[in-house]
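In this view, the complex is presented without one of its protein chains, the others remaining in place.
A, B and C label the chains in the order they appear, each numbered from 1.
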Amino acid sequence: MRPGPGGGPYSVAMSKGRLEAFSDGVFAVIITIMVLELKAPHGADWQAFRPLLPMFLTYALSYVFLGIYWNNHHHMMHASDRINGAVLWANLHLLFWLSLVPFVTGWMGENHFAPLPTAVYGGVLFMAGVAFVILEGRLLDAGNPRLAEAVGKDVKGKISAVLYLSAIPLAFVNELIADGIYVFVAMMWLVPDRRIEKKLSAPS
Amino acid sequence: MRPGPGGGPYSVAMSKGRLEAFSDGVFAVIITIMVLELKAPHGADWQAFRPLLPMFLTYALSYVFLGIYWNNHHHMMHASDRINGAVLWANLHLLFWLSLVPFVTGWMGENHFAPLPTAVYGGVLFMAGVAFVILEGRLLDAGNPRLAEAVGKDVKGKISAVLYLSAIPLAFVNELIADGIYVFVAMMWLVPDRRIEKKLSAPS
Amino acid sequence: MRPGPGGGPYSVAMSKGRLEAFSDGVFAVIITIMVLELKAPHGADWQAFRPLLPMFLTYALSYVFLGIYWNNHHHMMHASDRINGAVLWANLHLLFWLSLVPFVTGWMGENHFAPLPTAVYGGVLFMAGVAFVILEGRLLDAGNPRLAEAVGKDVKGKISAVLYLSAIPLAFVNELIADGIYVFVAMMWLVPDRRIEKKLSAPS
Partner (left out) sequence: MRPGPGGGPYSVAMSKGRLEAFSDGVFAVIITIMVLELKAPHGADWQAFRPLLPMFLTYALSYVFLGIYWNNHHHMMHASDRINGAVLWANLHLLFWLSLVPFVTGWMGENHFAPLPTAVYGGVLFMAGVAFVILEGRLLDAGNPRLAEAVGKDVKGKISAVLYLSAIPLAFVNELIADGIYVFVAMMWLVPDRRIEKKLSAPS
């Protein structure tokens, strides 16, 4: 899916507010329906509880990833003033990959981190990372000098993408390596992005 | 379902903002719950992965359609200033048909594009297309000169409706023809609507 | 469930905007997840299609009911300026009964309008109607003169409640009578409420 038609003439007509509101809605639904993958066990004893543990862990991990994306999305849009048609589609493209997170979370959790679901999980995260970089690019193309100043070269985004990509084959070697990579990337992003912060902490 | 009561006296009392917010909410939920039709397979090997492919493809196609509708809805509302009771109901009518998209997507994907689900898919898209044209009409009736200027005759909307309609019988001849039509219409809309753009690119 | 604590001291602190936004979110989710009750049939022939018909009809009926409630909610909030704690809880109480609509819709549709589900459907609609009248009362208590002027005695709300109530026993006589009543009430509300309209059509 191409990120969509080039933006020029749309620039004036777009409203950032509605894009944010729609994205927030999609984020809210994705992060919440993920819990539907946690199927209530039919028994009520500890036996019934045990298979829930890997599911709960993947749920928590995916929740953190989606929280990070929402956070970064929030900051990126906050530093932007102009959007256009290309931005709209790049944003939908990002949400597409994020919308697959509940599905791969359920699949990985149900199969106790088996290699294939673990690799597919990495693939979806990789595509979401790529989509985020594309969205950043479209926002810069649309002319957002405050964002341009703040973002620099987005090293962290690129490192994440490389790590996700490497997790895909490594899941077939040992799925624990891939799982470790996912946890590491999550940690890396939980540390706030000093670059954007610094620029934006000046009164706007 | 008639698009609802004629608008006159409501005109003053309506707030466009709340209509947009509600529509965005519905769009966000529709586009996201569709992923619940992607049932996590119980196995974790390639065998379990294979039946996911047609499901994934229909998911991506429907996602693009809903993205197009959200985009067009966004532009149409942006070019409008006045809404009334008839617009509210025409909007709910459009959302009704779009809300059926996850259902027909799941049915078509699960049956590997069998003729009947493929035809019903076309039927739902046709009704959504008709509903969009009706909504446009109600907005024009409510008195939105900027929209009237921008839209012209909405040739693309009419072509889409005709194509969807023709896909219904063609699905029973060969479902691939119908599928090809759906992809073609999606492509046609991904190209931005120059008419609305041009008018709106002038500072408002 | 009592509609909640008396409002006085809250009055100043409440923001109508967030109440509307939250309600819109709940409306959007309710109206959309209802489609999840339409289970994609496993076959792909006309045989598989047939049991979908009663489900589709109940879906469409419930969609219209929820659309009416959203519409009336929209108008009632639009005519109000002051809210308080009692309004918040009366609003949550209304949303509670509406949130049960997808459940009773699924149950009634799956059982082809059998007496018990049909009666329970009427019970939920009755409670939603009562909750709407309570919310109206709390809004009037909170001091909304524009609403007081516009609403009058809310005859239609009271007639609806009586009709829903009568549909509950009648469902056990003949479920078609109850179904007919539901359709009749829906029609009655689709005709716009002239009282509110007239008052609000004056420039505010």
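Keep this in mind: a contact is a pair of C-beta atoms (placed from the backbone, for glycine too) under 8 Å apart; a residue touches a chain by one contact, two chains touch by 3 or more.
The model shown is predicted, which means the values in this text are computed figures rather than measured ones.
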item: Selected from C:V29, C:M77 or C:A128 as touching the chain missing from the view; value: C:V29
item: On chain C, residues whose C-beta touches the chain left out of the figure; value: 1-2, 4-5, 8-15, 18, 21-22, 25-26, 28-30, 33, 36-37, 85, 88-89, 92, 95-96, 99-100, 102-103, 106-107, 110-111, 114-117, 120
item: Positions on chain A where the hidden chain makes contact; value: 20-21, 24-25, 27-29, 31-36, 38, 40-46, 48-49, 60, 63-64, 67, 70-71, 74-75, 78-79, 190-192, 194, 196-198, 200-204
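Going forward, only the chains that are shown with their structure count from here on.
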item: C-alpha-based rotation, chain A on chain B, 0 to 180 degrees, nearest 5; value: 90
item: Distance between chain centroids, defined by C-alpha means - chain A, chain C (Å); value: 36
item: CA centroid of chain B to CA centroid of chain C, Å; value: 26
item: Junction residues of chain B - those touching two or more other chains; value: 21, 25, 28-29, 33, 36
